[in-house]
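Note that this complex is displayed minus one protein chain, with the remaining chains in position.
We call the chains A, B and C, going by the order they appear; numbering starts again at 1 in every chain.
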Amino acid sequence: MPSIALLAPVAMLLVTSGALALCGSAGWKVDRIVLAMGSFGAILVVIALWAPVRSTLELRLGQLGFGAALDLRLDAVGFAFSLMVLVPAAILLTLQPRPWQEATVAVLGLAASLLAVEAGGVLLTALAGGAAATLAVIQLDVEDPKASRPPWGLLLAAWLALSWVGAILQVRSGTAVYAAVPISALTVPIFVLLAAAALIASGLFPWRGWASQLWGRPALRAGGMAVATLYPLGFYLLVRAYEIGDGRYPHFSMNAVLAAIGVLVAFGAAARAQAAATRREYLGEVIPGLGGFALMGIGIGTPLGLIAGLATLAVAALLAACLPLLPDRAGTASLVAIAAAAGLPPGLAFGVRVLGLEATFEAGNLLGLIGIAGAATWIVSIIAAARAIGLPAGRGHPASETMPAVAMGLGAGIVVAGPALGLVLAVLAQPGQSEVMPAPAGVPIGGLMSVVTVSTVLPALTLFTPVLVLALVAYIAAGPPAVRAQPRPALFRLPVAELVGRMRQQLRKAEVPAQYRSLVDLRALEAAATGGGPLLWLAALVALVFAVTR
Amino acid sequence: MQPELAFALPGVSLPISAMSRALLVAAAGSLALVVAFPPPKPERTVLLIWGGAGIAAIAAIAAAPSLDLVILLTLGVAMLHAALAGRRTLAARLRAPALAVALLGLGLVFARLEGPTILAAFAAVGLVAGLAAALGVLPYIHEFDPEEVTAASPIVWMAFLGPILAVAVVTRARELIPEAGAAFGAMLIGLGLLNILWGSLASWLTEKGTSAWHYSFMADWGLVLCGFGVQVADGQAAALLVLYSISLSRLPLYLWSRQPLRERIQTDRPINLLAAAMLAGSAPFAGFAARVLLLRGATQLYWPLALVIAIGLLLWLPPSLRLGRSLGLPRGRQAIGAGIALSLSVAIGVYPQPILSLAGL
Amino acid sequence: MTQFLVQLATHSAALLLYPGLVTIAVFGVVAESVWVRVSERRWARPEFPGRRPSPVLTTVAISSMLAAVQLAAPFNLLPSEERNLIIAAISLGLIVWAELALGVELFGEPRLLLLVQCCWLVAVLGPAVEPQSLRPQVLGAVLVPSLLPLKVASGILYLLCLPALLKLWPIAAPGERRARRRLDSTRVLSWWPYCGLFATLYFPPSSDEAIGVVRFFGLSLIVAGVSILAGALLSRRGAEPARGIYRRVIAPFAGVVLALVVATSLLLR
Partner (left out) sequence: MTVVAVFAAFAAWAGASVIVLADGRRGLAIGIALIAGGFATLAWTAGDWFGGAALLAGGAICAVQLLRVGPQDWGLMPAGSTARLIQATVGGILALWVAASVSTGHGAPLRFASVAVLGLMAARVLQGQKATAVLTAAGGLALALGGASAIGPIASGFAPYLLAGVIAAGATWLPSAESRAA
C-alpha cells in the first residue's frame, strides 16, 4: 500500500463535506447517502490500510511552516483511535437526519479529528484537534445556540496548551514528532502540561463536564457527534505520551495522580448518575463514567492497564453511537443500553472494567487502593443503573433522531461481545499497547479464548459464553420487568458538589462594594484611555524612560 | 530575516526588504478583497481611490532607503490622511501621528548621537513610543469616532499603513541601536502584553460595536508587538502571520460589519461563528499558526513569557464571538467575500510556509 | 477446538452444578430456612420461583453463579488460576442492588447499605493490595506473619458487614413492601457466595478431598451461623442501637483496615 494512501481517509471526508455543500445548496436531498458513503468509506479505507500490513505506515510531506511537518502516521494506536472516532460518527451521521450545513460542519470536524489521530507530531495534532474542537462548537451552536455546549475557551486552552507542549519539545529537543522526541525531553513539567491539555480536551473532571452537559440539550445530533469526535482525543494524547517516554511517564507519581483522577472522574459521574432525576440525566453520565475508568487504566502505566483503558474507550465509543439514537421512553432498548453501560456480566463493559481494576492491584505500589476505590465506584454506578431503569424519561429529543432498534442492537452488541473480550483486546488494544509500551515477556495478554494477566487468567470465551447463554435464556423466559417509572430519591448527595454549587452562587452574586465602584468604572477607564490626552501620553513616555533607565 | 532584496522599478532600483514585500502583497490583497466585494457604503470608487493612495504610500515607506525618509514619509502620509474628510477635526486627526513622527525623530536623533549608552536607551524609548503612537495602540490610542468613514479613521493606521511602518521601524531600529536591543525588545513585549489585555477586554466589554472592532485590532497588534519583541525568527514569523490576518481577515470583516452595526443586526449563523473562530485565532485559521509560532519564540526567549502570552490568548474568544455576530448575515458579493476571507485564513493557518518564504523567514 | 469444548463444558458445569447454581440453591435454602426459623420462630417452606423467574431474580442468579465459581471450594471445576476476586466482589455487589430496579422502598437503609458494602469491599480487596494477586485461594493461603493482622482485621470487618449485605438487618416492619416475602429467594441465592468467599479469603485453601469439602462447607456454615446469630441479635436489640453500631463502628473500622493495608505495604517494602 503506497504511503500516500494515508491521506485517503481524511481526503475522503473532506470530499464528502464538499459534496454535501454542493448537494445541499443545489437542494438535492441525498445528503444521508453521501454521508454514509463518505464516513463508512473512510472506515473501510482505514481498515484496508492497516489490516494487510498491521505495521506502522508513514507519510512525510514536508514542513507546513509553523514548526509542524505534514507527517501522517497510521500505527496500531492510530488505527484503534481512528475507529473509535469514525465508527460512532459514521453511525450517527448516517442515521440521524440533519440540515446540510450542519452535516457539512460535522464531517469537517470528523476529518479534523481523524487528522489529529493520524498526525505524526504534537503540533499537527494540536492544530487538527483544535480545528475539531472549533467545528464541534460551531456545530453545536448551529443546532441550538441557547443549549449548553463545551466552553469554547476551555477547548481552545487545551489545544493551545498542547501546541505549547509541541513548541517546548521542539525548542528543547529539536522535534515534536512522537516517535523522534528523546525520552529526556518529556520532563515532569512538560508532561503535566500535556496531561492538563488532555484532561481539558476530553472534559475529564470530577465535576459535571461538557461530556455530560451535552446530553441535556433538546436535540442530540451535534452533541453525539461532539462526544464521538472530541472525547477520545484527550485519551489519545495520554497514550502517545507513553510513546514519547518510551513506555513510561516521567515520574511514577504522574501515573498515580492520573489514575486517581480517573477514579475521581468515574466516581463523580456515578454519584451524579445515582442522583439523576430522569433517565436522560443518567445516560448523560455514562460516557464520563466509562471515561473515568479508561483514564484510570491508561494512567496506571502497566500494559494491562493500558489495554484495559483502550478497550474501555472502545466500549465508550460504541455507547457514544448508541445513546443519541436511544429514545427517552422506557422500553427494552433503554434496558439493554443501561445494562450494557453499567457493566452487567458478562458484557464487554464488565470485562474491561474487571481488567482495569485488576491492573491497579497488579501494578503494586499501593495502587491497589485506587482499585478498591474503583470497585466502590463501580458499585455506585451499578446502583445508578438499577435506579435509572425506573426513572421518568425526562425531556425527549426528537423521535426522528432516534433509532430504537439500532440503539438496542449496539447495546446488545456490547453485552454479547463480552465473551469475545480476548479477541477485542488482541485486535484493538494490545497492538496499541505494544506500539507505545514495551510488551511484557511471555504469553500475550489478549487471546482468542482468555485474557492472561500476572496473577490470573480470565477465561472470557469459555466462562462468559455459558453465562451469556444462561442469561439470554433466563431473561427471555422472564420477559420485561414490571417497573413503574417514578421519581426516585437519590441515595446520597455529595457535600462537595453542594459546597461548590453554593460557592458558584455566591460568586455570581458577588459585586464590587459601592464605594469602590468608581475605581472599576469601565466607561471612565475607556474614556481616559481613548481621549487622546497629552498628559496620559506624556506619562506613558516617562514610564517607558523610567523602565529602561532604572 | 533575509537580507534586503532589490526590487526593480523602471529606471530606479529601490531596496525593499522581503518582509515589507510580503506585507505589500497582503495590503494589495486586502484592498482587492474590499474593492471586489465592497460593503454598501462607502462605494467602491472611494475605496479604490483611497486604497490606491494608501498602497502608494505603503510602497514608498517600504522602499525608503533610510529611517529619516520613512519618518518623513509617515509625516507626509499623516498630513494627507488628516486632510481627508472625516468627522474629527484636523487637529485631532493629526495629533497622534504627528506625535509619533516627533518621537520617532527624537529616537532617531538619540540613536545617532555619540555618548553614553543611556542615549541608546532613550532612542529605543523614542522609537517604541513613536511606533505605538503611529499605530494608535495603548497608550497612544488615536481618537476614534465610530461614525467616521473608515478611510479617514484610525483603522487605516492600524490595518493598512501600520504593518509596513512597523516592519520598517523595527528592522531599522535593530541596526541602529544594537546595544539597546534588549530594552527595545522588552518594551515591545511590554506594550504588546498591555495591548493584548486591554484590546481583548475592551473589545469584549465596550458598549459600541464599532469601538469593539477598533479594540480588537489593538489586541492583534499586541501579538504583533510581542512577536517583534521576541527577536527570534519564530517571533517575526508570528508577527507576520498576525499582520496577514489583520489585513486579509479582520479589516475586510470590519468593513463588511459596518452596515449591520449601524442597523444593530446580530446573527448566530454558521458564517458568524466561523468568523468568530477566525478572529479568535482558533485552529485551523491563520491566528492559530501565528500563536503557535509566538509561543515557540517566547519559549526560546523565556518560558514564563510564553505562559503569560498563552493565558492572554484565551481572552480573544468572548470579543470574537461578539464581533462575529456583528457581521450580520452577509449576502451576495459580501457572502462570497467572507467565504474567500475565511478560506484564505484557513489556507494560511494550515500551510503558512509560502508566506513565510515570501517574507524570507 | 476440543480444548475449547472441554473448557466450555467444565465451566458450564461449574456454573450450573458445583460450586454454581445447584450448590447455591441447596446451601441457600438450608441457611435461609434456619434464618426464618430464628427470626420468625417457625419453619417456612421455601418459595421457589414459579415458571417465570423475574428479571431481577435472573440477574441475581447469574451474578451469584459467577461469584460462586470464583470460590476456592474443593473440586471446583473452574481451575484455580482462572478465578478472580474482582469478579466475585462485583457480582456480589450486583446481587445486593439488583432489586433497586423495582423500587428503593425495597431497601430499609439504602445509604447505610452502600456504606457497608464499601466497607465490605475494603475487607475483600484490602488484603489483595500487598500480595498484588487477585486469585482468591492465593490470598487465603497467605500466612506471612506480617500480613496476618490485616487478614484478621479484614475478616472481622467482613463478618460485621455480612448481616447488612444479606439483608438480615434491618428487618422489614410488617406492611413494608419488602416484608411480603417469607423465604427471600434473592437471599437464598446469596448465602453460599458470601459465606464461601469468607472461607476462601481468610482460611488456607481446602484440599481436593472429601475432608477438604467438609472443611470448606463447615467453615461456610459457621460463617452463615455467625451471620444468622448477628442478624438475630441486631433485630432483638431494635433498629436504633443496631443502626448506631453500623454507623459508628463499621466505617471507622474500615478506615483502620485501610490504614493497616497501607502500613503493611510500607513495612514489607
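Following the convention adopted for this analysis, a residue touches a chain if its C-beta (ideal position, glycine included) is under 8 Å from a C-beta of that chain, and two chains touch if they have at least 3 such contacts.
What you are looking at is a predicted structure, and each value in this text was computed from that prediction instead of being measured.
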Which of the displayed chains are touched by the chain that has been omitted? A, B
Check the options B:22, B:58, B:106 or B:124 and report the residue that touches the missing chain. B:106
Which residue of B:89, B:343 or B:357 touches the chain not shown here: B:89
Touching residue (missing chain; options B:75, B:159 or B:219): B:75
For chain B, residues touching the missing partner are 41-42, 65-66, 68-69, 71-73, 75-76, 78-80, 82-91, 94-95, 98-99, 101-103, 105-106, 108-109, 112-116, 118-119, 147-150, 152-153, 258
Positions on chain A contacted by the hidden chain, ascending: 534, 537
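FYI, only the chains that are shown with their structure count from here on.
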Indicate the lowest number of steps between chain B and chain C, counting one step per move to a touching chain. 2
Chain-centre distance (mean CA atoms) for chain A and chain B, in whole Å, is 39
Would you pick out the residues of chain A that each touch at least 2 other chains? none
What part of chain B is in contact with chain A in the complex they form? 92, 95-96, 99, 103, 118, 121-122, 124-125, 128-129, 133, 138-144, 180, 183, 186-187, 190, 198, 202, 205-207, 211, 234, 237, 241, 268-270, 273-274, 277, 280, 282-284, 288-293, 295-296, 299-300, 303, 306, 310, 313-314, 317-318, 321, 349-356
Where on chain A is chain C touching in the complex? 343-346, 350, 353-354, 357-358, 361-364, 366, 368-369, 371-372, 375-376, 378-380, 382-383, 386-387, 389-390, 449-450, 454-459, 461-463, 465-467, 470-471, 474-475, 477-481, 483-484, 486, 488-489, 491-492
Given the complex with chain B, which residues does chain A contribute to the contact? 63-68, 101, 105, 112, 123, 126-131, 133-134, 137-138, 141-142, 145, 152-153, 156-157, 159-161, 163-164, 166-168, 170-171, 522-523, 526, 529-532, 536-537, 539-541, 544-545, 547-549
